[in-house]
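Here's a slice of the assembly, chains where they normally sit.
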Amino acid sequence: MVIVMNIDATVEEIAAVNRRLEEMDFKNQVIHGVKKIVIGAVGDALNNNALKELAQMPGVEKIVPIMKPFKLVSREAQAESSVVKVGDVRIGGQELVVVAGPCAVENREQIMAAALAAKNAGANMIRGGAFKPRTSPYSFQGLEKEGLQMLKEASRAVNLPTVTEVIDEHSLNLSLNYVDMLQIGARNMQNFRLLKAVGQTDKPVLLKRGMSATIEEWLMAAEYIMSEGNQQVILCERGIRTFETYTRNTLDLSAIPVVKRLSHLPVIVDPSHGTGDRQLVAPMSLAAIAAGADGLILEMHPQPSKAVSDGAQSLTPEGFNNLMRQLTILAPAVQRSIPKIQGGLEYV
Amino acid sequence: MVIVMNIDATVEEIAAVNRRLEEMDFKNQVIHGVKKIVIGAVGDALNNNALKELAQMPGVEKIVPIMKPFKLVSREAQAESSVVKVGDVRIGGQELVVVAGPCAVENREQIMAAALAAKNAGANMIRGGAFKPRTSPYSFQGLEKEGLQMLKEASRAVNLPTVTEVIDEHSLNLSLNYVDMLQIGARNMQNFRLLKAVGQTDKPVLLKRGMSATIEEWLMAAEYIMSEGNQQVILCERGIRTFETYTRNTLDLSAIPVVKRLSHLPVIVDPSHGTGDRQLVAPMSLAAIAAGADGLILEMHPQPSKAVSDGAQSLTPEGFNNLMRQLTILAPAVQRSIPKIQGGLEYV
Amino acid sequence: MVIVMNIDATVEEIAAVNRRLEEMDFKNQVIHGVKKIVIGAVGDALNNNALKELAQMPGVEKIVPIMKPFKLVSREAQAESSVVKVGDVRIGGQELVVVAGPCAVENREQIMAAALAAKNAGANMIRGGAFKPRTSPYSFQGLEKEGLQMLKEASRAVNLPTVTEVIDEHSLNLSLNYVDMLQIGARNMQNFRLLKAVGQTDKPVLLKRGMSATIEEWLMAAEYIMSEGNQQVILCERGIRTFETYTRNTLDLSAIPVVKRLSHLPVIVDPSHGTGDRQLVAPMSLAAIAAGADGLILEMHPQPSKAVSDGAQSLTPEGFNNLMRQLTILAPAVQRSIPKIQGGLEYV
């Protein structure tokens, strides 16, 4: 870190800061400039309290941290990109992952039809919510355990692994028996208890970026999970909150190459929540892959107009099928491949 | 709500929308304009699914909701302003509430010294965190049960009620035995499980605005608590995330008169988190009261430079004392009063 | 528009609003709901003053406008997509436009080397600033007329049309003699005098989105130009200001399909300013084309480390060449083509 002293800091104040730095085992060096005196200090950057204490010493103008606050998630900790396995699916490798399914599991017919449509179009994972965090207390909140059972049944029928959102310890404990990957939603990205809890499981975790989370906070949330021992984290960009109102959120695709540079973790994109508008899902899916994403998570519903939640941003099976065809053409242009389109499965 | 049809919607499409509205028990009327056809429909605005289904019918351009989505929190539900009692303190009345204390309870001496300083300067409630949601997993996370016990001891010593943040069901259950008011922090404003859980208690709840929450989402979070039966909700503005980086957050004081117009609930302000900078706390405290806030929640630490968290934004006891004197002068200018300065209590 | 009356509006107030609407030649209809009374009114939505007057009548809660405020730029005014010609280049057609060149024209050698590198790699237009709006008064402000002359010389040498930014009437008048397309920068997007002035020329105009402009404001700025008679407007997304600080701006690629739906005008993307980081330019260029952009405008400098401005975001000629090869592979995946790579030209 660098300690910038006030223009009128006294010799004693500078000496006091130096002494305190030495007590803290920092290696330090004073640089006398024309207008400012700056103290460079090298040591354990994760020692936040040291930073804060120093910032308040007399004569100190500000502290400029140099090291990044995260360690396990960083490329400096691991140079090669991580590949996370979910069943037979490898996330972060050359082949893209495409997760598809409804926002919420509504009933057996719906999730089965969605799973089949996903499988036939070439998706390699299915999604479906059983615990729904909703802005209004008067909205549908999910089928809970029953929903998880239906999701597992659909998973078996089409032989694809699943992901579902967990929102507290209860939903987490239940989900462990039914799904292959756990999702932490945007609203819970800084629910640190929940991060620790999923960090103590052996399931891969899909960590969505919070609505107003900086990239650094997002990586720190991943650090929470990894610091508990679970290294299987996949990041998911899903749009940030800005002043623009034509789209529900602003999908920050530049976060993909930024995160790829800072971290070894895989990154996928959720253009359904990221835009909130079905017509924007296909162009933003193509853009996400072109920008270097390792995959997509998409809302697809057999009958979007009947969906109990997020219908406006859900693709129809036909729309999803068309998108998969476009992705199949685009992926090789960025040296990636798309899972093969299966086709032919029917719902009996 | 108003349904705006596409410029080229067919007669059949318009008829279909009308039929569906009637099935949903909406009262509706078609308005034929020069360029647009608009259907006005009146009914249960909280029926979100109806809105979403209609939005996807052929020929529909967009749906414009007219009614606000919240009910129990709204001034239309209750015209007179609510006053919430915490022990002998009345929040929302003519006398302002001033909550002071450290970010985190660190040890017996610290919280006792803080409580005394708070009491002596005229605060009418004390605060202290026992469960700290921290951005980094490597930061201090709170003394938990032990911290709650110390807080209660301090509360008894100075005879002031307390507030502490709860972050999950475990911390909530523990806190019920030790504190007088529960706080939902900004990061948990949309932790809907937690909102429901505090809504099922009989304790007053201080609900902080989320870092990127709109006023509407904030009021909807209050609605979650109230819809479970707990009417004792106090709103707390604590700064929103914007592009400006000189301050940690941007304190949105205009939210105070806006919320006062929309809702009957009391609103207080947290200028410590709202600015992240001790030197800005006094001017923004005065501004908050001038704008109509019902009180303040302030970080004050006996020795801010030794604080394990948020020291940079904590007032010293002397700084807090000065601020209370300024508030005593300012409050009558907006027809409010400040609790009397006690003085004289000593820590034995 | 829809006029929502207060819950307690009197019969007289409702009658007064109706009378005023009739005087304004609006066609209106009252809808009596259970809780609210709503008046639907159809007429000239561009009459802003009417809106404002009505909003202030007694008993009125709010006005909800239904019509979009722009006309000439809208797809409702012109269903087919516009193609703007700049010399032999057609912007908005099947072939993509790629504009490349330095942020600022610095000297004859530099712009000539840049133009050659651009041509050789397949760019079909060149850029170069002669009037630089800079945040600091102590930064380089551009070579002005001399810079324009050098740009024109380079344009002739490689036979490619040019674009340069104009910042006031003086720079506009000078530029008319030297360049093929005028650029309005982000900071001038609401410099309405300048918009009108370029609207009175016969040159195509590249209109950058303001740093905090909504899509609607951006289209209204285009409307300013078009309402003066100049229909040759190309929109350029260049990143918006958000809370994220890892990137200079947040490139809003979802604006591309949104604008394509609302307007018939071509849209190109500037990933150099949009990210501020050379390493992000290639992935975001590919993403922009995948999202449906009609082209790119890129900063490329023969020696970025010597650039007087924006060096950190400028591609090297080699980096630009690599990007063009990647684009050549990607473009057909979205049914577009890239100008042919020329190669072989040398600077004598």
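Should a chain be cited, it is by its letter among A, B and C, assigned in written order, with residues numbered from 1 in that chain.
Note that a residue touches a chain if its C-beta (ideal position, glycine included) is under 8 Å from a C-beta of that chain, and two chains touch if they have at least 3 such contacts.
Quick caveat: nothing in here was measured; it's all calculated off a predicted structure.
Undergrad: How many subunits, all of the same sequence, make up the entire complex in this structure file, 3 of them being shown?
TA: The entire assembly in this structure file is built from 4 identical chains.
In the analysis below, only the chains that are shown with their structure count from here on.
Undergrad: Determine whether chain B and chain C, two copies of the same sequence, contact each other through the same residue numbers or different ones, counting it as same when over half of the numbers at the interface appear on both sides.
TA: same
Undergrad: Taking all protein C-alpha atoms shown, work out their mean, then name the chain whose own C-alpha mean is nearest to it.
TA: A
Undergrad: Chain A and chain C share one sequence, so how far apart are they rotationally when you fit their Cα atoms? Give it in degrees, rounded to a multiple of 5.
TA: An angle of 180 degrees brings one copy onto the other.
Undergrad: What whole-Å value do you get for the distance between chain A and chain C if each is reduced to the mean of its CA atoms?
TA: So the centre of chain A lies 31 Å away from the centre of chain C.
Undergrad: So which bits of chain B are touching at least two other chains?
TA: Residue numbers touching two or more other chains: 241.
Undergrad: With touch defined as at the start, can you tell me which chain C residues reach chain A in the complex?
TA: Contact set of chain C toward chain A: 212, 214-216, 240, 242-247, 250-258, 261, 274-275, 279-280, 283-284, 286-292, 326, 329-330, 333-334.
Undergrad: Can you tell me which positions in chain C touch chain B when the two form their complex?
TA: 2, 4, 7, 27-29, 31-36, 38, 40-43, 64, 66-67, 76, 241-243, 245
Undergrad: Along chain B, where are the residues that touch chain A in the complex?
TA: 46, 48-49, 52-53, 55-57, 69, 133-141, 167-170, 187-188, 190-194, 196, 211-212, 217, 220, 223-224, 227-228, 241, 304-309, 311-312
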